[in-house]
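The complex is shown incomplete by one protein chain, all other protein chains being positioned as in the whole.
Order of writing sets the chain letters: A and B. Residues in each chain are counted from 1.
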Amino acid sequence: MKRRTVLKLTASALLAAGIFAGPAFAEGDVLKFGASAPKTGPLAGGSAVTHWPAIKLWVHDVNAAGGIKVGDKMMKVEVIEYDDRTSGEEAVKNIQRLINVDKVDFLIAPYGTGLNLATAPLIAKHGYPHIAVTAVTDKADEFVSRWPNSFWTLGTSTAFASSVADVLKTLRDKGVIGNKVAVVNVADAFGIELANAGKPALKEAGFEIVYDTSYPLGTQDLAPVISEAKKAAPDAFVGFSYPPDTFALTDQAKLADLKVGAFYVGVATAFPAYIGKFGGAAEGVLGAGGMNPDTPVMQAYLKRHKEVTGMDPDYWANPVTYASLEILKQAIERAGTIDRAKVIEQLKNGSFDTVVGTMTFDGNINRKFWTVGQWQNGVFQGVSSTGVGGEKEPVAKKGWN
Amino acid sequence: MEIIVTGVLLSGTYALIALGLTLQYGVARIMNLANGETLVAACFAAFWIYTATQVNPLFALVAVMPAAFALNWAIYSLLLRPLVRRAKNRGMLEVDSILATFGLLFILQGLMQLGFGGGYYSYTFLAVPFTILGSPFGLNRVVAFIAAAVIAVALYLFLNRTRQGTAIRAVAVDPVAAGLSAINVDRASAFAFALGGALTAAGGTLLSTFYTFDASMGVVFTMKALIIVIMGGVGDVRGAVVAALLLGLAETTVASLIDPGLTLAATYFLFVLTLLFRPQGIFGRSTA
Partner (left out) sequence: MSAFSGREIRVFLAAAALALAAALPLADQGYYLSLAVNVAMYAVLCTAWALFSGPTHYISLATAAFFGLGAYTVGLGIDTVPFAALIAIAGLVSAIVAALVGLATLRLSGVYFVIFTLGLAELTRQVVTWLQTNFTTGVGLYVFTDLAERHIYWMLLALGAAVYLSGWLIARSRLGFAMRIIGNDETVAAHVGIDTAVSKVLLFMISGAFIGMVGAILAPRFAYIEPPAAFNPMISFQVVIMALLGGSQRLWGPLVGVIPFTILFDFVSGQFPNHTNLMIGAAFMLVVYFIPNGIVGVMERLRLRLGLRKTPSASGQEKAA
């Protein structure tokens, strides 16, 4: 089982490396998409799971189905990829190159809040539709008025944080947990925004915060954090965390046998690597994101993702990234042209069928998104959303074995 | 008490990595910026061995260390020896070696990305609680610490009890004088560099049992190792171990008692104190 994963990983890496040697399709019948996102640098770990495989699968799916129908002609899809090395200057330059040198027809949004914002003015200037996915922010409304070509899909930090309070409240009403919560966060834009929104929401819901601290990005020695939290004897643990520390917090909680009825950690809880590492101990862990994996569309998506990319997707932003591309495709087909202004018009007013369900933009913002998920029977089920539908009931975290 | 144990456990792996660097920098005079990449490569090797064949990472050491030794010997012979020959003084070698190993850092990182991609990796090995003085600690950390301690003691004995070890120490003190007293400085340097690489790889293998790693993580460890090496005194084994202990303790103490956000500040504070009061390292004698 494990051996196969490694082999596949290696194989897919080799495959990904080989793709660029292949010849492009014939000029004229090809729609060129440009993608600039981290392949190296601090954010590469996340984009390797969430961003690149979704793009790869989408290109595969579209071309297998004959392409995108523009007017009366079917056009194949080709993606030009650049590595922005997780740096703003590189990202800006890559987008410039994609627009001015490669003359791509459409752009795929960059990865991460910072890189999306750094490139947004440029993308807006050239009038390309910009469907941002991996940018969780409270300022989406302000961004839309600034860049009317931008669309925001993944949600707001306030909703993510207050949903955590909601889920805990549900568990408290069920009598699973008491009133005491330990809150920790990674001292990084995402973690701090969530903690700042989450703590008041928890207090408002009548919870008592018995331990509250932050730790720097990239810290993996979190034994002190967990043992201090444990001393405060909380009923629930909430960690607004990032990939390496999400693993480390869980590891320590398991070792220290932190007895809580609810255990929440942030980004990467929905990653396949999480269940891969913790197996049965992940059961009942709450985390950021989620989706409804039970729909037939999603079942098929999960299967196809594994077949085409050789790896499992995460249960949150990866399908949304794929959905953002489906939306772009549908908008192009409805516009019947590659006139970008017309495509943006279609995006503003349409409703789109995607792997994550029907998505519509209200003021360029998707207002219905998943916020909290939970590992239940080995699957990361969405347990809270802002009205997507299909949420499962949250359950208690029962021990670590 | 819990804080002290956590700190000590943490320092074990730090010590191994720092020992590796202190040999490379103190003896072979190569400031190896790619040291952290050796560590990460060992993490991947251990991961691969463990997931593919279920071989215990502790046994994996038996394969990883000689492999790292051979690889680093090759790196020294092929890439670094020309620089050593061409350098007119130590300053020039320092600049050249920083540049060369920086290039090496990129190449190693690129190779690892090619092989494993940019994602996060970790596996579970001995992640069960082990009680020391009434508090639970990860058994993998305890085992890693013991293994690190055994390796460090072996190194100490090797350097102080064997002929080759004495030669290495002589080169560390003064390569010219060592050359005059019939020591093959070039060979001793190559040996020290390779041994340093092997120690770092051992550190990486042990680290991988309880750490989540990715291909671009190496620089952080190079940095910590450098600080430890300077605090302990360049080329000083005892110093490196003590400095690693101090660093591990300081980090955990500050994280537990003051604020986890200030661990690095604490590290640097210690570092500056050392620089101001004992610039020759904790055990160093001032060299006039």
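Assume a contact is a pair of C-beta atoms (placed from the backbone, for glycine too) under 8 Å apart; a residue touches a chain by one contact, two chains touch by 3 or more.
Quick caveat, the model's predicted, so the values are computed rather than measured.
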Chain not shown: contacting residue from B:73, B:130 or B:271: B:271
Hidden-chain contact residue, picked from the options B:96, B:214, B:236 or B:251: B:96
Contacting the left-out chain in the complete assembly, out of A:97, A:259, A:304 or A:348: A:97
Residues of chain A in contact with the chain not shown: 16-17, 20, 39-42, 81-83, 85-90, 92-94, 96-97, 99-101, 113-114, 117-118, 120-121, 139, 146, 187-189, 192-193, 196, 214, 216-217
Missing-partner contacts on chain B, residue numbers: 31, 79, 82-83, 86, 91, 94-96, 98-100, 102-111, 113-114, 219, 223, 226-227, 230, 234, 259, 261-265, 267-268, 271-272, 275-276, 279
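By definition in this document, only the chains that are shown with their structure count from here on.
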Chain B-touching residues of chain A, taken from the complex the two chains share: 2-3, 5-6, 9-10, 12-13, 16-17, 38-42, 44-45, 47-49, 187, 213-216, 218-225, 227-228, 243-244, 247-248, 251-252, 254-257, 268, 271, 273, 277-279
Partner chain A, residues of chain B touching it in the complex: 2-3, 6, 10, 48, 51-53, 109, 113-124, 127-129, 135-138, 210-212, 214-216, 220, 251-252, 255-256, 259-261, 263-264
